[in-house]
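The structure under discussion appears below in the form of structure tokens.
Rest of the complex left out; these chains stay put.
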Amino acid sequence: MTQPAKPFLSHPFDDDKLKEECGVFGVIGVADAANFVALGLHALQHRGQEAGGIVAHHPDKGFNSAHRFGYVRDNFTKASLMETLPGPLAIGHVRYSTAGSKAAVIRDVQPFFGEFSMGGCAIAHNGNLTNADALRMELIERGAIFQSSSDSECIIHLMARSIQKHHADRIADALRRVEGAFSVVAMTRTKLIGVRDPLGVRPLVLGRLGDNGYVLSSETCGLDIIGADFVREIEPGEMIVIQDGKIETSRPFGPSKGRFCIFEHVYFSRPDSIIGGRSVYETRYQIGVELAAEAPVEADLVCPVPDSGTPAAIGYSHASGIPFALGITRNQYMGRTFIEPTEQIRNMGVRLKLNVNKGLIKGKRVILVDDSVVRGTTSRKIKEMILDAGAAEVHFRIASPPTAWPCFYGVDTPDREKLLAARMTEEEMRDWIGVDSLKFISLDGLYRAAGEAQGRDNSCPQYCDACFSGEYPIAPSDKIAQGFEMKAAE
Amino acid sequence: MTQPAKPFLSHPFDDDKLKEECGVFGVIGVADAANFVALGLHALQHRGQEAGGIVAHHPDKGFNSAHRFGYVRDNFTKASLMETLPGPLAIGHVRYSTAGSKAAVIRDVQPFFGEFSMGGCAIAHNGNLTNADALRMELIERGAIFQSSSDSECIIHLMARSIQKHHADRIADALRRVEGAFSVVAMTRTKLIGVRDPLGVRPLVLGRLGDNGYVLSSETCGLDIIGADFVREIEPGEMIVIQDGKIETSRPFGPSKGRFCIFEHVYFSRPDSIIGGRSVYETRYQIGVELAAEAPVEADLVCPVPDSGTPAAIGYSHASGIPFALGITRNQYMGRTFIEPTEQIRNMGVRLKLNVNKGLIKGKRVILVDDSVVRGTTSRKIKEMILDAGAAEVHFRIASPPTAWPCFYGVDTPDREKLLAARMTEEEMRDWIGVDSLKFISLDGLYRAAGEAQGRDNSCPQYCDACFSGEYPIAPSDKIAQGFEMKAAE
């Protein structure tokens, strides 16, 4: 169903960032599992701020669910709501809106639920299916009634058409039909199930909670908040099924070598999360160190663009010896959305969120470290603010290579023609933004910072870096059908 | 999915009335059809007060929808909401909660929508399917994912599995599979469709609006509010398809003779509606006339139990010559539901809604005319209030025969063992309620009042009167499977 013309939520400010679309979380084997899920989702809120949902199961009271727009903390902290979600097994989801449907409708909020002949099953999906359009068309032809505009709903309908007897087998059947990136957390009346796609593009980790409990979480920070111990990452292409304190593992897609999303290191994941045995903060710090080596410049101060540029700025400062300072202050009372904003608010842009520390910046040569450049519009405004504050020089250092290609694996990216790096060289970008210098970290530098001492293995890259390289490890078939042109083979 | 244990709406007072479960309304061929639907639903609000929904279609903006809990007037009168429902074609639904699922969830609110390969289709259903449980089980087995606990959703899934090319043919296919009572209003991108079940248990009328517009409404009062002209009733077993100002009619179920619900005359329909060419008010007035003849008693005043007993009380007064008076005042600011009520409110019962006019009643012999006796609890409380006010005698006259059997065709009835008339004779009921006399109209008297001069044709009854007679014209197969015992053949 087409959505209303006027969405009731507007996102006027953050349109110059890539946005992670989802976080997933599940808990089994503890009293009131939904409370733990709520806390886990709160810790994963950076992966999706628009809406969240929780499904819980109680032996006597069956499946119950709640889906809400807004922050986890504003909804899933209330006793009156949480009491409606009893039981020892629950999963949850936070989401940012998907590219296809900007208008927010509660039916699109996961987890999705399906009643099967062998009992109900709920699933929460982080990622994006690259053949969802084709699958949807086929499923409708075969009698499926879709209730949302979400590609993830295909999984439920594929499950419904599987002839397998067990839920987990039906999930495997369904996921063998889909293409794309997915980390899925699912639940039946008795089982908590986790699966990652063969390349393991999106993260998913396993934790242990108390004596009998297990946890699945997009990131380790979700384990920390509830005091769960990190056990291991779910491997690319692995499915695990947890029941009665026991874990079964299988590889429904055959053997595969992972290509984890490198942008999770750069920006999406929280700095206190641990990915691949490595602190995200450490990787970001090393990006700064690499950047200082690759792109040195004389200056008085190294300032992060708050908040995600901070670890790289610290690294740059340490490596270069140029003092680190907070030249830009972030208003911590700034949320992401406005309902029915005044004209003036609409026009304020980044000033509502950031302010330059004039006393510090005046007369100084400033290196600004930011995580990425997408459209470049925010970079331009920040440059203006810094110059208005009297900076003598402004040098941008970017903690990622130029973002020249859209992501089709679960990240909300503008169309390719809106990506600054798709249209301009580094020099043209520097002139367009209007700064004294602009340098991006090299792809090899980024790989080194992420722990790959030899840099990128071009014959068999260790990560998915399609947004930088244009090399898509999974063919974006729906998009190609719509006319998207892949990078020409070299 | 099982619903939350604590529904957020409670209905503490009206549990002693039968409740109509739905009203349906559709408009085609006018600008902003959804506005007319909103008004029509407001006029049909007595058929369902819990929630309402509207789906509209606009050639450029596609299908849009809104579903809300609460009164039509509190939701579908707002410009900001109605602007999201543009286009010349719209249908709507008001509902009371169904018996199976007392907890209110927005997913259960109709109209339901399905995306088919030939385009979207929305349906709104008044009635109840008596084989819904069996159908649901079969459909789940065949891969259908149900999103609601409503029996009406079966229709959409049956449509999705039809191999017909046109929506209307798929609707016919689907409805040939269902059993029960239904008046359905549906819409595609270009067509407004109306269907009644072969017996025509629930009402549905056709109206004309302006030069090119047509209207479908549960009752004629929905036509009046928008200034539409009454054209005719949709016939039992008829399907009509309206497109571009033209009407096509067909009989997908073959020829059939109707058995309209006689309780619509007694209580459900609005007194200003016209059914079968006959004013509902007139029927109710005649019930009073019949009652006066069947069950005369000496008294000083004839008082209605507000508000539905009023026309019958006027009829009784005219026929008997005993003065009509408003001995009981209804608080017009009384709604039906309370959220989180105090203990005291919970215990107040009928006193929150009704007050006896002491000055009028004191020392008088009073005849109270009420529409029906279900559990009898309200009758008892009213009797107490009247006696507290000093009445010398209290005589109940009931404008319907004893309600001894549950309805399975779209009316929310208590289980049979909770129906007073299923457990007691008229005399026992009189004693239990504690009044000087209690008389129900006879079934023949009711038929006469409804225009059947010869009374009930027992070999082939003109109406569905299962709630009084126990003769179910459509077998309640789901209920029988659950153990419901039909009336023994005589």
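Going in written order, the chains are labelled A and B, and every chain counts its residues from 1.
Definition applied: a residue touches a chain if its C-beta (ideal position, glycine included) is under 8 Å from a C-beta of that chain, and two chains touch if they have at least 3 such contacts.
These figures come from a predicted structure and were not determined experimentally.
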{"item": "Assembly size in copies, with 2 chains present", "value": "4"}
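The definition used in the following text is that only the chains that are shown with their structure count from here on.
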{"item": "Distance between the centres, which are taken as Cα means, of subunit B and subunit A, whole angstrom", "value": "49"}
{"item": "Residues of subunit A defined as touching subunit B within the complex", "value": "1-6, 55, 61-65, 83-84, 86, 106-107, 113-117, 120, 137, 140-147, 156-157, 160-161"}
